[in-house]
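The complex is shown incomplete by one protein chain, all other protein chains being positioned as in the whole.
Note that the chains are named A, B and C in the order they appear, and that numbering of residues resets to 1 at the start of each chain.
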């Protein structure tokens, strides 16, 4: 299988929304990803704090990179998130996705999202389903999924 | 209490991210909101379908409008979403948030997200905590929350 | 495929725990089940109300009957429950499981649990994975799964 970094970069290169968010992938390993972004004014809600969808989006991208980095195409089945602390403009938030359980078809990840002061701002849990497509083939043939 | 529409519009007027998404609030009642948006290329992920964070964001905004429309400030505690079908560029997706259970401090909402063909693309469930602040006072005094 | 009632009864006949709970299956259709039980003193926690595990168990059984009644073996992947009101000794609680979304491999169910006064005591959501085993074969061959 390709290097986990190569898979994550191949995904990111075509991922317009993660690019709009300004996501920076810090580290990718099999079943693991750490990614960060900086909150901008256009990402805030009516209370001038980050919209819940922003934190969710960062976590969901980290989940996608971590789970696909295991070598096979993985799609999210069910995700949940608890927002524990407000996130403000200019905050740098980091999502760390870690595999908690893995079987041939299903895997569960915890994603912890912290701010620049290392405070937990959200806790995310995601379940993915592994398809049969492998990333080796996808990348070699530049397949559009 | 203010009219549910007035609360939702007051929230939306300051909600930069919901405006970026292009959310259009179709209807707001106590404990209910229906809102739609059109998916753009910049909202897609590496598979050129809408990023999971986009559908979540629409649902989370609908939850915010529906729960605050009951008259008191409501904040999300825990949310979950299942993505059931891919969403493509130019798809018009609609989120319909309905209160399922309500107590003085907590309320639970189901949000169903469908596309222009009335197919379910995601199912969302959210729990909110009601603070003591009421929207009458917030709007009259133009309080920045 | 066998009649949904036959599948649910085949499952219930070997289900020691659902029998201990005293679950009574009221109705089974494809993707639907309604079942009830009466709370006994031995099912209560330290606050002398039904333990959260009791309401969950009834909902989980209803999910199992509803999802397997579609004809293929279904196993639960992820479930969530919100307990919205206390359940007391002698309360009759009813779980109504309804399919919300269905694909060849996955399906999502909502289960609403109410008491004898038709008050919502819990809201449950469950995702199942459909295996290839079909209930026709399982029942005809009396397979022990």
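Please note the rule applied: a contact is a pair of C-beta atoms (placed from the backbone, for glycine too) under 8 Å apart; a residue touches a chain by one contact, two chains touch by 3 or more.
Computed from a prediction, not measured in an experiment: that's the story for all the values here.
**Q** Out of B:78, B:91 or B:134, which residue would touch the omitted chain in the full complex?
**A** In the complete complex, the chain left out is touched by residue B:78.
**Q** One chain isn't shown here. Among C:33, C:66 or C:81, which residue touches it?
**A** C:81
**Q** So which of C:57, C:102 or C:115 would be touching the chain we can't see?
**A** Of these options, the touching residue for the absent chain is C:57.
**Q** Touching residues of subunit A against the unshown chain: what are they?
**A** Those residues of subunit A that touch the unshown chain are 80, 82, 84, 100-101, 103, 108, 110, 120, 123, 125, 127.
**Q** If the missing chain were put back, which residues of subunit B would it touch?
**A** 77-78, 80, 105-106, 127, 129
**Q** Even though one chain is hidden, which residues of subunit C still touch it in the full complex?
**A** So the residues of subunit C touching the unseen chain are 10-18, 20, 41-48, 51-54, 56-58, 60-61, 64, 75-83, 144-145.
As a convention for this text, only the chains that are shown with their structure count from here on.
**Q** Taking each chain's centre as the mean of its Cα atoms, which chain lies farthest from subunit C?
**A** A
**Q** Rounded to a whole Å, what is the gap between the Cα centroids of subunit A and subunit C?
**A** Measuring from centre to centre gives 33 Å for this pair.
**Q** Please output the residue numbers of subunit B that touch at least 2 other chains, ranges allowed.
**A** Touching at least two other chains: 80, 82.
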